[in-house]
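In this view, the complex is presented without one of its protein chains, the others remaining in place.
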Amino acid sequence: MATAQDYPWHSVIGTRWMDCDAYGHVNNVVYYSWMDTAVTQMLYARGVLGAQSASIGLCVASGCDFHAPVEFPGDVTVGVAIERLGTSSIRYRVAIFAGADTPAANGHFTHVYVDRQTRKPNPIGDQTRATLSDLVSMSV
Amino acid sequence: MATAQDYPWHSVIGTRWMDCDAYGHVNNVVYYSWMDTAVTQMLYARGVLGAQSASIGLCVASGCDFHAPVEFPGDVTVGVAIERLGTSSIRYRVAIFAGADTPAANGHFTHVYVDRQTRKPNPIGDQTRATLSDLVSMSV
Amino acid sequence: MATAQDYPWHSVIGTRWMDCDAYGHVNNVVYYSWMDTAVTQMLYARGVLGAQSASIGLCVASGCDFHAPVEFPGDVTVGVAIERLGTSSIRYRVAIFAGADTPAANGHFTHVYVDRQTRKPNPIGDQTRATLSDLVSMSV
Partner (left out) sequence: MATAQDYPWHSVIGTRWMDCDAYGHVNNVVYYSWMDTAVTQMLYARGVLGAQSASIGLCVASGCDFHAPVEFPGDVTVGVAIERLGTSSIRYRVAIFAGADTPAANGHFTHVYVDRQTRKPNPIGDQTRATLSDLVSMSV
């Protein structure tokens, strides 16, 4: 199984006290906020998204398999790789690491790029493709 | 102590499973989302705010005293009254009721109205004052 | 495509102001909290889960396809059906309806039943199977 090093992008995200539910571990929903945050952090860092960018990425599909609980306090490392860089969408593979070599969860997340105003799909331009090309990975 | 009937506006809001923290009751932070939602629901219902309104309300102060735990599942009733309808701000008194006559929490919440684009304060117009006047209450 | 009436269980859940993200619609993560809440509300209502139940349900997998944005204010109706009632797990089909006949999102959600203390899998008993049997549906 892929380890954190196999993912070309990493975001370190801290757990919050309210992330835990009544079972004393981080609620399943919160893992999706980590995926959403890690992907968006990467897109901001690469200049693909920003507060004024003409295109925005809307999540059209996601999913997660949960392998192990995560507890407060502490950070998780979110590994991100691009599985498919399509015409106007990008599908990511994401893994959540919480101290162990193997992930606490594996997920996928797909953005469709749309015009910020009209919300109609916008093809992903060549500059963005070049900017993200190093994140495309077949190995995770 | 004021009961729900003493508040001129009520919003009924359902608890969510993830609202609970590791202590098995709704986390303190979530009460503020109920206040924020009840006030904003009222402002949408009265036509003061909307997706395209020229002014928006930004929270500049809030606070809460927590009297009793709230548990999942079930709804809370959020009572809202206007304590002060100022030149460009409105201060609300808010109470959270969770099945008992006395509130599980009492809070306050202040919005400043600003221009959606410039974020500069916008005086509250006469029409909005008239629209909200029945919510001003000295008794809670 | 299945409509709300095709799902044997419904939960009505209100949107909260903070559910919206910077794109002005409910963030993708929040849809998972609606699924999680609707399934858990049903399990509480049927007496399968409770604050003191010996078994608890842990989410081991979920996923969602997003078809249309959901906006504040207003409620969503979450339709729930059991796709597979296994030895110690239950897989649900879930749909989010937000005013239209067709769902704004379709998802799945799988709980594994474990002992509350040891967190080891607990087979689902005959009483629980009987209690949930009317929710098993092949049509959604």
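Just so it is clear, A, B and C label the chains in written order, and each chain counts residues from 1 on its own.
Everything below uses one rule, namely that a residue touches a chain if its C-beta (ideal position, glycine included) is under 8 Å from a C-beta of that chain, and two chains touch if they have at least 3 such contacts.
What you see is a predicted model; the values in this text were computed from it and never measured.
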Task: Contact partner of the left-out chain, one of C:20, C:58 or C:81 - done: C:20
Task: Touching the absent chain when the full complex is considered, from A:18, A:48 or A:61 - done: A:18
Open item on the list: Touching residues of chain C against the unshown chain: what are they?
Closed with: 17-18, 20-25, 27, 29-30, 72
TODO: Name, in rising order, the residues on chain A that touch the hidden chain in the full complex.
DONE: 12-14, 16-18, 24, 33-34, 36-37, 40-41, 44-45, 51, 71-73
Open item on the list: For review purposes, identify every residue of chain B that touches the missing chain, sorted by number.
Closed with: 22-23, 27-30, 32-33, 36, 51, 56, 58-66, 69, 119
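The rule we apply is simple: only the chains that are shown with their structure count from here on.
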- [ ] Give me the rotation angle that lays the C-alpha atoms of chain A onto its copy chain B, rounded to the nearest 5 degrees.
- [x] 180
Task: Chain ID, smallest distance between chain and overall C-alpha centroids - done: C
Open item on the list: Counting only Cα atoms for the centres, state how far chain B is from chain C in Å.
Closed with: 28
Task: Inter-centroid spacing, chain B versus chain A (mean Cα positions, whole Å) - done: 33
Task: Centroid distance [mean C-alpha coordinates] between chain C and chain A, Å - done: 23
TODO: Going through chain A residue by residue, note those that touch at least 2 other chains and give them in order.
DONE: 22-23, 27, 29-30
